[in-house]
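Take this structure first; my questions come after.
Removed from the display is one protein chain of the complex; every other protein chain stays in position.
Chain nomenclature is as follows: A and B, assigned in order of appearance, with residue numbering initiated at 1 for each chain independently.
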Amino acid sequence: MFYRQSGVRHNSYSSDRDLFPIPADRYALWFFLALGIAAPWLIDGLYLNSYMLPWLLWTAAALGLNLLTGWAGQMHLGYAAVMAVGAYSTVHAVRFGIPWEFALLIGGLSSSVIGSLFAVAALRVKGLYLAITTLAMQFVMDWVLNHSPAISGGSHASLQSPTFALLGQDITSDAGLYYVALGWCVLVTIFLLNMRRTGLGRALVAVREKDFAAAILGVNSFYYKIIAFATSSFIAGVTGAILVATFYFLASPEQFSVNVSIQVLAMVIVGGLASIIGSYFGAALILLMPGIVNGLFAGFADMVGLQFGPETLAHIPNAAYGALIVIFLMVEPMGLGKIYGNIRDYLLVWPFDQMKK
Amino acid sequence: MDWVFLAELTVNGAITGLSYSLFAIGLVLIYKSSSVPNLAQGGLTMLGAYVVLAFSYELGWPLWVAIPLAAVIMFFVGLGIERVALRRLAGRPIVMILMMTLGIDIFLRGTTLAIWGGAPRPMGLGVSYDPFFVGPLLLSRIHIVGALVAIALFVAFMLFFRSRQGIRLRAISDDYMASWSVGISVERGVGLSWALASVVAVATGVIWGEIQGVDQTLSLLLLKGLTVAVLGGLDSIVGAIVAGILLGIVENVGSGYLDQMVGGGSRDLVVAAVLILTVMLRPHGLFGRHDIERI
Partner (left out) sequence: MSSEETNSILSLNSIEVLYDSVLLAIKGVSLEVPNGGMVALLGSNGAGKSTTLKAISGLLKSERGRVSRGEIRFDGKIIGDVPPQDRVHMGICHVIEGRRVFEHLTPDENLEAAAPVSMSRQKINDEKARIYEYFPRLAERKASQSGYLSGGEQQMLAIGRALMTQPRLLMLDEPSLGLAPFLVAEIFGILQKINREQGVSILLVEQNALAALEIVSHGYLIENGRVVMHDTAEALKANSDIQEFYLGGGEGKNFHDIKHYRRRKRWLS
């Protein structure tokens, strides 16, 4: 009823190119942003920092990978390795005495550089072979992290992150850390929203659809693939650094293992390729799912009076996580973003939807 | 230079490599008939080993009953995976197919561990651990058994792909549409390849379960198996065998010397390096087919 395209009349080109032409979309956006800003007063600190904060950061990571996989169509199974590069260089830079603002930049840029190495692979091969190569690079990175104490921080292979600070101000409170995550996630979102309607975004889509054809149209697919990898790796690096600085407080190799790469890809796929809102949904689902499944399963076990060993309970969320990916790909391969889009399309015509038939 | 050391590394590497080939054959079977890279083969291998144990260890049946029985069960598991999960994805982008096989892998691993637990168990094949000398070289008996099984499977599948059903599978991998047009049941063919790969997974699981114990590390064979398959050229059974031997040698010799420098654990690094180099230099591997493009 209130969600209408009718009545929206564009009087200028800039209004025609609005990100959200439908007023209801804009109101919803401001509402959720306000909700996000008000969250520290609405939500308990524990939940804020163990659910909201990682959700926002993983969303940022998923958006970065979505830029590469969803828009530019390049497979990446080593995304966590790129995040690790950013995280470790940032932490080392800070420990060296560089302020966090610059250290984050250094982390992002070093991720870009390493990430562009992955792009070199993308210039030679695509699809499956690119996936395999990036997977192998992930293993190389794991190995390097695990076997070089200078990087990973000594015998326990863990590196303490110094206290996070911006503009000379130490940030230690729950709310402060949360705002850092929120700010970064919003920044990445705005970047991606705008990228879609620039020449860069369109060129990336052209490269995804058919890189030879794009080349014939004058799109330098070589250049755009590198750009895509570098940009997405920058996002990965900064996200990885913020994740360590505000959530883990300790960098260790298994935080960036191959399973994490798969997890981020799962967020992108479950959320929907090339869907921004989908990445928010996907990250939420993949992060929250183990807890929910555990709760449900324990409840179910209580109900029917069955006793399960701790091993079983420990591995059920994993099985459910795999099943979730499989079921999503079977039922709605385009992910939650597509489901959201379908609901939106339905609401656009509700209650006159019979007109369509 | 210690020549005996080098020779021992080489021969043992080659034999170990053939056990990797075992895993790679499973990958190749599916890729050859449907061009789907099966990243779930690790999970299948693990499940195969646990199903064998379920019969032999928990029910106390002899292995010569348990293994064929597990093979039959896994045959239907493979058929089921294709029928339920993969068939709907035909024609979708490769990223989704890869994610599907990864999802299946995670699911299989989680389910297996949820049912049977993660503590390592012995396979109990009864292959002696006594030292086995050929001249001055010390070899491992179980690896030799693995190599023999790999070669037996290799011969079996070479014959299979020359048979009429095998030719049909190869036709399917070339062109789905054309296969339908001449009455080949594409779905059944692809299902068969999954079923066969799952049977191969049982063989892999039994051999590697004997080598390193049955636990979740069995699924980590994926990296090595994948490297062998890619090096051999994803759709070549011969390639899987040759590349297995090659990778085994390179890995064993390379890490044999590298370990002394970096203090151990360089095996995965060597394997990953081989994988990257292969894709960069020769993506179609040693024996893989090139796609023929006529304009």
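The working rule: a contact is a pair of C-beta atoms (placed from the backbone, for glycine too) under 8 Å apart; a residue touches a chain by one contact, two chains touch by 3 or more.
On a predicted model such as this, the values are computed, not experimentally measured, just so you know.
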| item | value |
| --- | --- |
| Missing chain: touched chains present in the view | B |
| Residue touching the undisplayed chain, where the options are B:Arg88, B:Arg121, B:Arg141 or B:Arg170 | B:Arg170 |
| Sole residue of B:Val52, B:Ala114, B:Ile184 or B:Ile249 that reaches the chain not shown, by the stated touch rule | B:Ile184 |
| Those residues of chain B which, in the complete complex, touch the missing chain | 91, 164, 167-168, 170-171, 173-185, 289, 292, 294 |
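Note that only the chains that are shown with their structure count from here on.
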| item | value |
| --- | --- |
| Geometric centre distance via CA averages, chain B-chain A, whole Å | 32 |
| Contact set on chain A toward chain B in their complex | 69, 73, 75, 77, 121, 124-125, 127-129, 131-133, 135-137, 139-140, 142-143, 146-147, 262, 265-266, 269, 273, 309, 311-312, 314-326, 329-330, 333 |
| Touching residues on chain B, where the partner in the complex is chain A | 37, 84-85, 88-89, 92-96, 98-100, 102-111, 113-115, 117-118, 223, 226-227, 230, 262, 265-266, 268-269, 271-273, 275-276, 279-280, 283 |
